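The complex appears here without one of its protein chains, the remainder shown in place.
Take a look at chain A:
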Amino acid sequence: MTVAIDRATGKTRGERGPRRGLGQRLKHGYQKHWYAYAMIAPVVIVLGVLVVYPLVYGFYLTLTDANSLNSARTIGVNEIEATYKFIGFDNYADILWGETAYDRFWSHFIWTVVWTAACVTLHYTIGLGLALLLNQKLRGRTLYRLILILPWAVPTFVTVFGWRIMLADGGVVNSVLETLHLPTPLWLEDTFWQRFAAVMVNTWCGVPFMMLSLLGGLQSIDSSLYEAAEMDGASKWQQFRYVTLPGLRSVSSTVVLLGIIWTFNQFAIIFLLFGKTAPDADILVTWAYRLGFGQQPRDFAQSAAYGMLLLAILIVFTSFYRRWLNRNDQQLAI
């Protein structure tokens, strides 16, 4: 019995004999790999039942006009059959270029892109800055580190409420701004300031992860590289540019991708910060939720269609990202 352990070198071991027939190859493959298949079977089954089936069902729903009024439901003892009907791709067409498509989809889409770009940029630059500071020999480094990861340690749904109280009208943020004779915006009511507050809170929550990951990356850079650079007379900036940044490339490309995915899908912060009061500050994820669960009647079909569109956007983006990395000879750590 052979086992397919080959250390993932990507090389084929030895010369292959002449190609066998399909049936034989399948049989051979089965004999050779049945261990592997048996071992991944639990996850495959779970994913099949819990992810693929709902996904397919969800896709089917997007092709109907299902909402909470025509879905199967039970009222008291009466069971009501589902009466929604198949309408093809009308939901997608309606979302993308229906009558008020700009207000319903595109405005949220633009805001989602801005939100993701702003948050990830802030996460990354602030995280990198703090990681560089913590990577020096400093007194009290561990203490700083412990304090700085606090926003990650405390569950998001707790800290968001803290922020909500702070940003409320008459809360501490505005009191401080008032004492400093600065304008006191209505953080939780005015659209622009709602968006600003959301980015701010998300930045506050997301920096520690970036900081720790990048700090790990910094510490894994060989210090002899810096010595060599110094010997060659490289300035601090040049060392940063030609040693630190390339050394961080692999970690960076991974955490940036994770950051983009997480921020794009960030539900809790906007949902908890504003509740139902801020439709204009909704990114696509919270907007889809609002359509499906935050209004009456619940529009299941459109909400699911938004979900599919979001997933499609992310998959396309990730594929391009990976291809772009491969072209630059980089591998994603995940």
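In the analysis below, a residue touches a chain if its C-beta (ideal position, glycine included) is under 8 Å from a C-beta of that chain, and two chains touch if they have at least 3 such contacts; residues count from 1.
Methods note: contacts and distances are computed from a predicted model.
Between the names "Cytochrome c-type biogenesis protein CcmE", "PqqA peptide cyclase", "Probable glycine dehydrogenase (decarboxylating) subunit 2" or "ABC transporter permease subunit", the one given in UniProt for the chain missing from this structure view is "ABC transporter permease subunit". Residue in contact with the omitted chain (choice from A:Leu133, A:Leu186 or A:Ile221): A:Leu133. Along chain A, the points of touch with the absent chain fall at residues 3-8, 29, 33, 35-40, 42-44, 46-47, 50-51, 53-55, 57-58, 61, 71-73, 125-126, 128-130, 132-134, 136, 138-140, 144, 146-159, 161-166, 168, 170-172, 204, 208-209, 212-213, 216-217, 230, 235-237, 239-240, 250-251, 254-255, 258, 261, 264-265, 267-268, 271-272, 275, 284-285, 288-289, 292-293, 300, 303-304, 306-308, 310-311, 314-315, 318, 331-334.
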